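One chain of protein is taken out of this complex; the other chains stay put.
The chains carry the letters A and B, assigned in the order they are written, with residues numbered from 1 in each.
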Amino acid sequence: MTQKPPLISVRNLNLYFGAFHALRDVSVDFHAGEMVGLVGDNGAGKTTLIRVLCGIHAPSSGEVYFDGRKVDTFHPKNAIDQGIETIQQSVGLCDNLSIARNFYLGREPVRRILGIPLLDFARMREMSTRVIRQFGLRDNVSADDDVERLSGGERQSIKIGRAVEFKNRVVIMDEPTNHLSVREREHVNELARQLRDQGLLVIYITHDIFQVHRLADRIVIMENGQKIEDTTTDRMSAEDLEAVIRHGGRVVEKAEA
Amino acid sequence: MRISARLVTAALLASTVLAGAAGAQDKKYRFVMVSHIGSNDANMGWLTESLKTFEEKYPDVTTEYISTNNYSVQEHVRLLEQAISTNPDGIAVPIVDSDAFEGPLRKAIEMGIPVVAFNIPDGRPEAERIPYLTYVGGDEYLTGKRLGEYALAQVEAGKIPAPTGVVCAVHDAAHQGLKARCAGMRDAMEATGAKFQELFIGAEPATARNTLQSFLSANTDTNYIFTVAGWSSPWAWGVANEMGLKPDVDNEGVTVMTVDEAPVSIEGVRAGHILATNSQGFWLQGYAPMEWLYWYHELGYRPNSDILTGPIVINAENADQWAKLVRGVFGDTEYDNQNTW
Partner (left out) sequence: MTTTQRLVRGPGFGALIGVAAMLTAFTLIDSAGWWSVRTIANVVQFTSILGFLAMGQALVILSKEIDLSVGSVYGLTGVAFVTLQPDLGVPGAMLAALSIALACGLIQGLVVVRGGLPSMIVTLGGLFAFRGIIYVWTGGSVRNFPEEARVHSLTRLMGGELFGIEAAVFWMLGTLAVLTLVLNATRFGNRLLATGGNAESALSRGVRTDRVRVSVFALSALLAGCAGILTLADRPQTHVTIGELMELESIAAAVIGGCLLAGGRGSLWGAVLGAFIITGFRYELIALGAPSSWFITFVGLVLIFAVVVNQKLARMAGQSV
């Protein structure tokens, strides 16, 4: 792998929700230009880990370094300002707003009329329309339509299109192909590859090890809030990794009992 | 006289008792007034002023005025119970809630403490009433009736227009006393054939004005407005004035009447905006109960009926005198502040 310093470095991260120990001493590095598959069963801590990276949760102890600098305040705003874009499963779109408004939520373009910064609807509409067409949304869908009218795949397309469109450094995808048709799934995976090739860090979360093994450069497996495997895809096959998931889970269970 | 407004703890009350006991060497009696009017209400002055005068006349009596600024019926009952536990020689209390006051007052009467109701009577039939010595205060029904009769006398004298429609503007639909004022006005007006209506305006000023204005636009025959609170009289006058209904006291347009010897009512009369208001003899409601308690102890006096201290009509002729009296009780600053005209 690359010898450059990691873009994101997580050091001895612990996170408690009350008495529940959600992340246990997790240390992991992520580099620019790499696609990392973050794999594990439901409740393994994958989503919790990325929720720390995108600023929703602040860790109980441990450090996170972004581009060599220690992160002090955790808020989605800071993460987005740093260029960390997260595509989450059920979160990210407001049903009551139009596609164009959702597309730019949090970073709305404005133009000044008499010195008053008003939303630049023309620009918002133009760019979101381009993405809608690019992602093959139905022809009768316009940028002014409420997101509510969209299907699951279309919604996912908006989120991914948004992540692609803005100049980001990190794209985190949480189960991006859930509820998608085969064709849509291929399209999403192709996009993920393109982003990696453009030099972005792509963190791809899934519980489907076979799918992500074909895509990713590296696989990180989590179980019970711990990192139990961290290897490159050329070193271990998908079958071996699947065995680790099954096996690893059992070992931890025994250790706890 | 001792004033224990805002008195809420037993400890404070105990000190009152001690002080009372210390002064009791040359005092024969200790009468307690447990009032619903706190020191944040300028009307307290009527009662405390009259108690002071009473003490000057009867140096062998000490009087106490107990109230709270944090008024609730529960709090009032608590103050009453604490007062009873100090075993005074007499209690004066308004029957704000006959159910809530029944228990403590009957106990006091059984203990041999005479009780006089002031300001608010026990409204139940005589047989069911709390057996107090007497009631000293006004009469809500007569308040409306006498004001109505006064207005008709003015009509006779050719000073104001005859009523064609009368509206009684009520701010609290559940208040029986206010309903009784309206009923008195209705009965007074009955013979004239004028249409009488009761209008619930609410206590919120903007809403009340909106409601009144709606009523007056829809009922163009209404030319008498009776507001059953002094503070709502400028609203009624203002609405009628804006509508061009000439509400001042003269022989045309609308005539406004109100209640109470509050500065806003009296000044309304003095300014010629209000035909008349009334007094229910607030000063006497402090003085008279004490005197009856004193006579009860000294001479075994028991009044044979309720003692009505009002209503007395306040009109253009006597308003100046009233203004002087009320200024004396409220103080000039408070009087001027409360005159919102």
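The working rule: a residue touches a chain if its C-beta (ideal position, glycine included) is under 8 Å from a C-beta of that chain, and two chains touch if they have at least 3 such contacts.
What you are looking at is a predicted structure, and each value in this text was computed from that prediction instead of being measured.
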item	value
Candidate in contact with the missing chain, chosen from A:41, A:108, A:165 or A:242	A:108
Hidden partner chain, touching residue among A:6, A:40, A:59 or A:92	A:92
Residues of chain A (touch criterion as defined above) contacting the omitted chain	54, 56, 75-77, 79-81, 86, 88, 91-97, 101-102, 104-108, 110, 116-119, 121, 142, 144, 146, 148-149
Touching residues (missing chain, whole complex) on chain B	40-42, 69, 171, 173, 199-207, 209-211, 213-215, 217-218, 231-232, 234-235, 238, 243, 336-341
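Methods note: only the chains that are shown with their structure count from here on.
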item	value
Distance from the mean Cα position of chain B to that of chain A, given in whole angstrom	73
